[in-house]
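Apart from one protein chain that is not included, each protein chain of the complex appears where it belongs.
Think of it as A and B in the order they're written, each chain with its own count starting at 1.
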Amino acid sequence: MTAPGSLLVEVRDLVKHYPGERSWFGLGAPRAAVRAVDGVSFTIAPGRTLGLVGESGSGKTTVGRTMLRLQEPTSGKVLFEGNDVFGLDAARLRALRRKMQIVFQDPYSSLNPRMTVEETLREPLEIHRLNGAVSALLDEVGLDAAFAKRYPHELSGGQRQRVGIARALSVEPRFIVCDEPVSALDVSVQAQVLNLLADLQAKRRLTYLFIAHDLAVVRHIADDVAVMYLGKIVEHAPAAEIYAQPRHPYTTALLSAVPEPNPRASKQRIVLTGDMPSPAHPPPGCPFHPRCPHPKKSERCRTEPPPLRPITPGHLAACHYAEEPM
Amino acid sequence: MSVLLRVRDLKTYFVTEHGKGTARAVDDVSFDLYPGETLGIVGESGCGKTVTSLSILRLVPEPPGHILPGSLIEFEGRNLLALSAPELRAVRGNQIAMIFQEPMTSLNPVFTVGDQIAEAAIIHQHLSRRAARVRAIEMLRLVGIPDPDERVDDYPHQLSGGMRQRVMIAMALICHPKVLIADEPTTALDVTIQAQILELLDRLQHELGMAVLLITHDLGVVAGHADRVVVMYAGRVVETATTEALFEHPTHPYTEGLLAAVPRIDAPRARLHAIPGQVPAATAWPPGCRFHPRCPYAWEKCVAQEPPLLETRNEAGHTARCWLVTEPERRAPKR
Partner (left out) sequence: MTLGNWFALLVALVVAAEVVRALRHRALRQERWRRFFRLRTTSWGLGILTFLVLVALAAPLLAPFDPNRQLDIVHLTNRPPSWTFLLGTDPLSRDVWSRLVYGTRVSLGIGALGALVAVALGTLVGALAGYYRRWIDAVLMRGVDVGLALPRIFVLLMAVALWDGLPFAALVVAIGLTSWFGTSRLVRAEVLSLRQRDFVVAARALGAGSSRVIVRHVLPNAAAPIIVSAALGVGNVLLLEAALSFLGIGVPPPDASWGNMIADGMPSIYTAPWSTFFPGLAISLVVMSLNGAADGVRDALDPREAP
């Protein structure tokens, strides 16, 4: 057990490169590797939620899956309760899987279409030889026990997502990677699921890594927020601070791009130009410089990659001009 | 101002695969679209907003779907539902154009984007290939694609998601349509790209003076870009208002609940308001008001009798399908 206040999860310099395919039947030179995750570090204390925000291609999903060792990392370390996740043998990894779980984005692909809800929830209990009741799990996620006999295609998106959450809970984990758990849901159902996740966290003392592309959703669940761009964390701060005073121009732009349900909101919208570059060919210097709207953007941004550094205590940003935010 | 597109009593039903029932996907929908305005149609999945937009150009797959007799879709005084196939084709893509949610599947992967953009101009304006290509390059420039002379020969897979959506817009606008139907145009895109596309649509609408029917589930998108809003639930229009009035005085409890459920970037961390339950199945809408099983205010009358669209006291043209309009004192939550 970890002492209160210490760390539950620690990620150190995590790197995941997907090697490029080789031409000439695997004999030629490989194409450029895709740097999906390029040196990511963070920690999460027990019972807290870290929101990991980024657009598609930022590497946020890869971080979550590599941490659970669902993909092998290229380099780096993940410590869970002090254990090196990447150094475990098969038996100890299996034991660890009880403590680290994942909830997926797409409720249509995350459940086996040929298994009933009961079969889906019973399987993890079988694997780990646990005594648990399917009905209790269903009750905990707010589903009637009658759902046990249903197949996934008979459920709505929100109900499926609840089953996915029950499956993750079945092994009584301490840590859950929530990989965009509400992005595919309708607004009214999204609120239900977010509230459920918050309730479960309070009740079970869960720790979350909450991956999302939507800063507004993250605001309602996260204690800390890390923003990713092109495989790197560009800003990491307590939630209240990042929303009040973003230090990285990308975070500023992301915040301003969220459409607000208020027609009188006359905020200055920053519309970024261009697309995120391919992670196979990241630009030199600051990865964000080709799209950066910061007025002080200089030659330095084009050549020298800014390190992720503390700007104020607890507030990290990777921008040469973080002291003078936009 | 004269109405450009008038939809009256539109009913589009689907016969479910095994003949076990009829899904009343769109059930008596009426609204007007005026020249140059943006009308938002908002609702969650299953509310019938997409089927409504497909019905306008008669793109609903038949069977299993069919538009019931008695429905009217009138464009510049002509009932689109009564047109012959060639007459309809002359309207599609020419006077009324459409863009879709998924720019990857909406483009044909084996033709260059230039060919696809030019196609509508060749069909409708009988341009030569060469002239159409020039128009296509112009359109690419108009939608903000850099190096249009080179991009015109690209294939869809060579472009990013945002670029593909720009190509879709260029395709839709090449004939300068009077109405653009945009069905969730930014849902598949990242936030920063979404902002680009929405800004582009605003600019193009301003420059070309077309009316836009903006179909979306995102109240934030509507707030920033629509002049008037139609809220749909369970195949019905439940509220219509100008954008300002809708967000200021949401009258239907569904609109109210939906607004409260949106995670706000400017609100502190707190529990979100959630609408309990699910959207019912289109084969079995509840009796009475279709929202009553999820409504915090519902009383006997709501179960017994479905309200019509009632004029609210907020402003002219603000209507809501709710008995609360007649008995506002009941708006105290019963929980």
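Couple of notes before you dig in:
By definition in this document, a residue touches a chain if its C-beta (ideal position, glycine included) is under 8 Å from a C-beta of that chain, and two chains touch if they have at least 3 such contacts.
Please read these numbers as outputs of a predicted model, since none were measured by experiment.
One of A:Q101, A:S156, A:S188 or A:N262 touches the chain omitted from the figure, and that residue is A:Q101.
Touching the chain that is not shown, out of A:R12, A:K77 or A:H128: A:H128 (per the contact rule at the top).
Within the full complex, the residue among A:R167, A:R247 or A:H320 touching the omitted chain is A:R167. Within the whole complex, the absent chain has one touching residue among A:T66, A:S110, A:S156 or A:S188, and that is A:S110.
Interface residues of subunit A facing the missing partner chain: 26, 65, 68, 70, 93-95, 97-98, 100-102, 104-106, 109-115, 123-124, 127-128, 151, 153, 164, 167, 170-171.
Everything below uses one rule, namely that only the chains that are shown with their structure count from here on.
Mean C-alpha positions place subunit A and subunit B at a centre distance of 31 Å. For subunit B in complex with subunit A, the touching residues are 44-45, 160-163, 190-196, 198-199, 217-224, 243-244, 247, 257-259, 261-267, 269-276, 278-279.
Chain contact summary for the complex, subunit A toward subunit B: residues 55-56, 156-159, 186-192, 194-195, 198, 213-217, 219-222, 239, 243, 253-265, 269, 271-273, 275-276.
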